[in-house]
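The other protein chains are all here in position, but one chain of the complex has been omitted.
Now for chain A:
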Amino acid sequence: MTLMTEPAEPASTTTAAAAPAAAAAGPFALEARDVSKHFDGVHALRGAQLAVRPGEIHALLGENGAGKSTLIKVVTGVYAPDGGTLVRDGEEVQFTGVRAANRAGVVALYQELSIIPSISVAENVLLGEQMPSRGGIVSWRSMRQRARVHLERLNQRIPLGMLAGELSPVQQTMVSVARALATDAKVLILDEPTASLTDTEIRELFVVLRSLRDEGVAIVYVSHRLEEVFELCDRLTIMRNGSHITTRDVSASTIDEVISTMVGRDPGSLYPDRGTATEQVTISVSDLQGRRVKDVSFSARAGEVLGIGGLAGSGRSELLRILAGAQKQTSGTITVAGTTVSMRAAVPQMLEAGVALVPEERRSQGVVLGATIRDNIALANIPTVSSAGVVSGARISTIVERGMRDLQIKAHSPRQPVGELSGGNQQKVVLAKMLARRPKVLLMDEPTRGIDVGTKAEIYRLIRQLAAGGTTVIAVSSELPELIGMSDRVLIMHEGRVSGEVDAADADEEVLLSYCYGKADVR
């Protein structure tokens, strides 16, 4: 896979032609001009612009909170804008709701809201349009026929009577794309469509998106994965703080440049410098066994950041869960700070021993979304803020204030529900909650998933600070650059076993990847 990310010379940017498919200038398929929107006096959008041509894939970029989602909701009729105009095919339009936007050919597919798992594939495909019916009676036969046509346009053969929830993630995405096509979408907006797809599935999706582009569909592509943007998209628009910053050809941009524009400052190095670990071993594991984990032995020292990689299903997350007491250990020993922990230790005992886990699924495992920051932090610290079973409000305030200050959590107040915070700040709440227990070993599963670039750097810095303070951080990541960048040492797992160990300072992605696939040392 090669990428055209380097313009020959900065000066040549003006001469770089638009990508071929997007060359057809003329009226834009969809234009948002100078759109503004505020909620409770806070500007979510101010001077936002987006202009998408028919037959191009247009990336919409920005950090979390930059206003991308709000802009999408405005152009799809979810929100009515406070100011500015929407223009569809040269005509000014006002969408009274999602349905009106759909009728005008503007459809958005949301990452978490793509399908209804408990109904059939055919119904999911036809969800957005009138079901084929006569006098309120659905015709299942013409429903299947029509759904089949839409799926065939995407080269998909998916059993139409199957429950959509039983499909693979890429098939679910295809079903939602087919649904958009069923409503005759001319402008298709995809929000992080590849978040749960494998490499091969991403290829498959890209093939489909390119063929839709060639048919003249305007595609808006929202993603945090810039590598994908550079591979797939023709032009890009960058937003920051609710405003339009720039729109240009992808071929005239570089990833570094895009990142610094998104962040609004030079991100510097994403990863802080490595530290020096002490000689003191905080956790050691020998012959550990459990579901998906086989004979794992390793040890880690105070001040060390140990990265764990491997394919999904390699047992990396399960290893963390066993260490945290969240999953059963069937044999082997775990020793924390010199003391061997009981085989049957569950989460409370492991926390007591000094091992805390920041889980992978933040929204479902890390925070209680509807509860306040204060309550979320207090949740993991009930033993330390209470005496004789009575919780002390003052002690909670102390740890909450300290956590919010140390981690620079951006919120109106500790009483703000966590669900209102950005992904990065939610992750900081999870960290604050666990750090208040003063763990000797902090386990983190995908510490930066769903977090924007600017906040990622902050999380890496926090990890390094913790290590400098003597904590051992063990972090699982599926992104190799991250694994190498944030760690001191990297273990790679394959089918439950440790297949390789590398010093991060001289690690190389090729080598790590070969360990991921269980190949012996290639050097």
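Simple rule for what comes next: a residue touches a chain if its C-beta (ideal position, glycine included) is under 8 Å from a C-beta of that chain, and two chains touch if they have at least 3 such contacts; residues count from 1.
Everything that follows uses one rule, which is that contacts and distances are computed from a predicted model.
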Complex minus one chain; that chain's UniProt name from "Cytochrome c", "Anti-sigma factor RsiW", "Ribose transport system permease protein" or "Choline dehydrogenase" is "Ribose transport system permease protein"
Answer key for A:Q49, A:N102 or A:T471 versus the chain not shown reads A:N102
Only one of A:P81, A:G105, A:P272 or A:G309 touches the unshown chain, namely A:G309
By the document's definition of touch, the residue of A:I119, A:L379, A:A468 or A:A505 touching the omitted chain is A:I119
Touch with the missing chain holds, among A:M131, A:V281, A:A326 or A:V347, for A:M131
Answer key for A:E192, A:E228 or A:E352 versus the chain not shown reads A:E228
By the document's definition of touch, the residue of A:R179, A:R213, A:R321 or A:R489 touching the omitted chain is A:R179
Missing-chain contacts on chain A, rising order, are 1-3, 5-6, 78, 97-99, 102, 108, 110, 113-119, 123, 127-128, 130-131, 133, 136-138, 140, 157-159, 162-163, 165-168, 171, 179, 196-204, 225, 227-228, 230-231, 254-256, 259, 267, 269-270, 309-313, 477-481, 509, 512-513, 516
